[in-house]
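Yeah, one chain of the complex is gone here, protein chain that is, but the others are all in their spots.
Chain naming follows the written order as A and B, and within any one chain the residues start at number 1.
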Amino acid sequence: MSDLIPFIIAKYNYWIFITLMMIGMYAMIAKNNLVKKIVGMNIFQTAIILFYVSIGAKKGATIPILEHAHGDAHGAVSHTVEVAHYINPLPHVLMLTAIVVSVATLGVALALAINVYNRHKTLEEDEIIDQIKGI
Amino acid sequence: MKIIALAIVILSGGLLLYATQDFPSWADPASPASMHVSPHYLQKSMEETSVPNVVTAVLADYRGFDTMFETTVIFCAGVACFMLLRISRQTPEDRYYRHISTGVTIHIKGGGKIPDKSKEFERIDTMWTPFDLVIKTVCRFLIPFIQLFALYVIAHGHHSPGGGFQGGVIFGASIILLAISHNLRIATKRMREKLVGLLCVTGVFIYAGTGALCLLMGLNFLDYGALAPLLHVDPVEARSLGILIVEVGVGIAVMATMIWIYNNVSSAGKYDEGL
Partner (left out) sequence: MIWQLDLAILTLVVVCAIAAISVKDLLGSAILFGAYSFMMCLLWAIMGAVDVAFTEASVGAGVSTVFFVAAVFRSTRRTKD
């Protein structure tokens, strides 16, 4: 039992990320309304981005902008940069692309939802299926 | 359906939780993600590109291909939204007008209209909200300052958090604020539809054009050191300037796409009434 407590404290954040991902996935599968499905898709995307960003965190480190680098002559004297002092910048770069792509996907998904509403006059999935089968 | 969904979700959640036993502990400096390539980026970024913000240097220089294709994806999303919603045939529909001096509202049915430039009647939307002087005046004061802040964020991406995306989104949000607080027709008069589409293409063209220019000068695609003879600086400074040019291109493309998607979604393609 005594080594369960450090185990929980070291990894509790992964459990919360998995909870968020499962909330998003449940909304995408089980909800009937189209806009709720789109909200679930966005919750899923931001949970994945949270997971990746948390991989790059380091204990006691600062943000990845180099300090005392302002007035140096370019490339002449380089202060030795201590790698453990700065947070890993690589997941941040990949996730910037992911956020912008997610907003583009949101725009196209909402355009499709408006088109569906204009044709079928409803946003509920079971009513749309009934209308299509009736025809 | 909900029972099946709940069962699938609990099963996948359980499998993922079981897999987290092998993960490294949180905030460990020796985790495998921080070992291989990122020490090279952190140590060499200042002397190879002279940009203190490591995230901007990696985004626009070391991983420049990703950013170029992401700008293309954003442009494709704008075009897809436009082709899904934009219709051009106008069925004759009702219009609402308001007499300015007395506040009387007129409802004209079936396609008749009063000319746009008349001094006594102004056109209001179908879902009419009351005329609000406070919101219109405050937004009219704020919008130039928001645009100035957006330009600052783009230009200072080298030394502080920011860069091309953030500045472009803030600039697009200022035009969306104009459309929300006043009227979609006034915002469309300021930034016409054709201009917005052309700006989106110009942003992507600046980015790819810089890469092709480096190819023409003899080095690899998107290797900004090749711009040094053109700008009369040494290669390290040329990389820093190349990052700035590319960020401007990204900012323009993102701004135009945000405005374009908002115009199409909020008027459902008809461009006469908005939010």
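Keep in mind that, in the parts below, a contact is a pair of C-beta atoms (placed from the backbone, for glycine too) under 8 Å apart; a residue touches a chain by one contact, two chains touch by 3 or more.
Just so it is clear, the structure is predicted and the values come from calculations on it, not from any experiment.
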(message) For the chain left out of this view, which of B:Ile176, B:Val196, B:Ala226 or B:Val246 touches it?
(response) B:Ile176
(message) Take the complete complex as the reference. Which residues in chain A touch the chain that isn't displayed?
(response) 13, 16, 19-20, 23-24, 26-27, 31-33, 35-36, 39-40, 42-43, 46, 49-50, 53-54, 56-57, 61-65, 87, 91-92, 95-96, 99-100, 103, 106-107, 110, 113-114, 117, 122-124
(message) Just checking the interface: what residues of chain B touch the absent partner chain?
(response) 27, 53, 55-56, 127, 161-163, 165-166, 169-170, 172-173, 176, 180, 258, 261-262, 265-268, 274-275
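Methods note: only the chains that are shown with their structure count from here on.
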(request) Would you mind writing out the residues of chain B in touch with chain A in their complex? (result) 1-2, 5-6, 8-10, 12-13, 16-17, 20, 23, 25-29, 31, 33-34, 37-39, 41-43, 45-48, 50, 52-55, 58-59, 63, 66-67, 70, 73-74, 76-78, 80-81, 84-85, 159-161, 165, 234, 236-237, 254, 257, 261, 264-265, 268
(request) Using the touch rule from the top, collect the residues of chain A that touch chain B in their complex. (result) 10-11, 13-15, 18-19, 21-22, 25-26, 29-30, 54-59, 61, 63-67, 69-70, 72, 74-75, 78, 80-81, 83-84, 86, 88-94, 96-97, 100-101, 104-105, 107-108, 110-112, 114-115, 118
